[in-house]
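The structure appears below as structure tokens.
Apart from one protein chain that is not included, each protein chain of the complex appears where it belongs.
Chain naming follows the written order as A, B and C, and within any one chain the residues start at number 1.
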């Protein structure tokens, strides 16, 4: 038996496989396909203080082995979440983490305060990297001072696990990672989507209502892997890697690069059972390679 | 007859299709496949002041619809180029532009000075964005002051067309574009490769000798298109777009986003005739859409 | 409704013309219940340019043979690959997805389709007939060649046709067909699927004549089952997912 458990700076995961925010709904959408209690964790949809309608249609464009989205944090607001959704999902036998977004620091703080009161939510993922909203979002994640400011403010009010999710649209990701660690992050997740664009040559129009959107899927894996490697070397807190993970082999690559856990996003759309398969695949890889504890893989890249 | 000619701030192109540096050798490698005088221009291999052996093997890894390279500017130095290669290629009936790289500003300046003396070379492309060398390269392209410094220094000694090639590995590409324009660039080309990484899960080793390398190919197109769009809006000099162009349709998308000309890189490896097909494809598109001058497409994206 | 993911076996690929095929897919075991208007998400294998699944309506269902039919119009790489599937091949589906057409307001129904939008109307027609409601179809195309799978529709009810070039049926768009061009059309309920401009015209027509109208929308979908929120339509209640709240909407519910 391979030991797949991970201690993510106090947050206990039964295995390193989590689902990425905005790609797994509230988990409910996947219940017909597999038992989500098999997962290490679920990052629920991006949640904001107030209800948000998100961006206008069209919000999605396919790209070479990837996709652009411009959802724009559509959600009913954190109070609706606490009242109506939380009761439905709180007893799932996995870590249900809330992905928190905002336009101002005050937004983030107030949202985190509401989530802090929800007993069965063991942590939040602070999204300082959403490229699809006009205010806030990515802007916070692209400079050290603003990233630190929002993390410090939330840290003051949020008592449980504070994961901070970085934007890849920066010159120096290691610097930002170190900054948010200094500001009190318990773990760091990356990457959010790369800012991209798609055009229909025939109609000469952008394919997204917002012109630019967030790129995800297999295409971004090399960039994500590099950034995870850079951040893992720059910080002491655990790193949660994502970006283009489609298979167990991809997940292992991220762990070798230094990720203690991983998240799977876009792949869920193509195979709703993919995360269960990745859990199995991690176990098989460890068994084949004689790895007894999966933690032995973390950062085990041989240079 | 569609008018495909482009006036790139004084540099006359018979059509907007050029080949990207480092992917087309000195043009000679493609002579067996098609008549390279059909091209608007050829960007020859990255050229430095001194001979460079480049990085150790392995230098290439395939990724989802892309590739990583870590060539590291292998070349025989600009003087060898001037003496031995220039005489062979100087009479090609297309714009032969030299891609100039360096580790210090002085390197860039001296290299540019040598090229300045070569009558049949109508311009250089200043590569301030190579991710595969330890010193200089990308470092110059990732901050405004250093980008400006190198461009200003070269501008003083280089009298012909000065194209500056930007790195995509930055937080704010528009800012860098505006800075190099201010420093005297005649045109701006982008994107160079995105910094990425690949790992072999079985051997637990990086697939490149340099661990990280430059990502190119179809996968990067959405990011490249977005950056071209952003820079085209931020500057007045013409923009030359590249990154993942595989077909004429891709090329048109870049022109709609604001590129006056385009470069094709990785696609040359898969189809050595691809650039000739793109020239044909541009003409067909224009004919079908009733576009008389291809310049009408530049920045013609409808928002 | 419970959703599934399964490998189906292609048992038949009927090519209708240069751009349309009907695939018959067999479930490995017992096909679960599926409703008219629902769709499947097809995984397209061996297609370098097709990253996501492709949504395709359920065209017909045969519980006896545990098969379903998909009517596919080849418009890009994904659908072209589907058109190349051969008997014996495997086709992985996520299904059944979306809501469904609901029972009509009145017995006089008209099912209006254009292009590949006729696909869900066959199963709907079969379903209505089983409920004792005689379906009438109005199918439009650019020209005669575009009027496909006619026998299947005729076996269920009356079929009217229009073609833009007049090569068959009434010349013009569906809205120009005599069945609609009276002051008091004998229609209680319109069901429609096809190009958006067509459906908008029908929605307006229905509103004017006090006819109920259900439209089946297309949209850019990444998942097809409510996980990505990419596929929204603008409704009176704000953004709603075409893949879970739709694809079928009451036309008056949409902000058209």
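Convention: a residue touches a chain if its C-beta (ideal position, glycine included) is under 8 Å from a C-beta of that chain, and two chains touch if they have at least 3 such contacts.
Fair warning: this is a prediction, and the values are worked out from it, not measured in the lab.
Novice: For the chain that is not shown, enumerate the shown chains it touches in the whole assembly.
Specialist: In the entire complex, chains touched by the missing one are B, C.
Novice: Which of C:10, C:47, C:175 or C:201 sits in contact with the chain that's absent?
Specialist: C:47
Novice: Would you indicate which residue among A:65, A:161 or A:226 is in contact with the undisplayed chain?
Specialist: A:65
Novice: Which candidate, B:7, B:62, B:83 or B:292, sits in contact with the chain we can't see?
Specialist: Considering the complete complex, B:62 is the one touching the chain left out.
Novice: Which listed residue (B:71, B:114, B:179 or B:278) would be found touching the missing chain in the intact complex?
Specialist: Touches the omitted chain: B:71.
Novice: Tell me which residue among B:30, B:81, B:140 or B:158 touches the hidden chain in the full complex.
Specialist: Considering the complete complex, B:30 is the one touching the chain left out.
Novice: Need a quick check: the contact residues on chain B for the chain that isn't drawn.
Specialist: 22-25, 29-30, 32-33, 45, 53-54, 56-67, 69, 71, 74, 217-218, 266, 268-273
Novice: Over the whole complex, note the residues of chain C touching the chain we left out.
Specialist: 46-48, 50
The working rule: only the chains that are shown with their structure count from here on.
Novice: From the C-alpha centre of chain B to that of chain C, how far is it in Å?
Specialist: From the centre of chain B to the centre of chain C is 47 Å.
Novice: For chain A and chain C, let me know how many angstrom lie between their CA-based centres, rounded off.
Specialist: Centre separation, chain A to chain C: 36 Å.
Novice: Measuring from the mean C-alpha position of chain A to the mean C-alpha position of chain B, what distance in angstrom results?
Specialist: Using C-alpha averages as centres, the distance is 34 Å.
Novice: Could you tell me which residues belong to chain A and also touch two or more other chains?
Specialist: As it turns out, chain A has residues touching two or more other chains at 63-66, 218.
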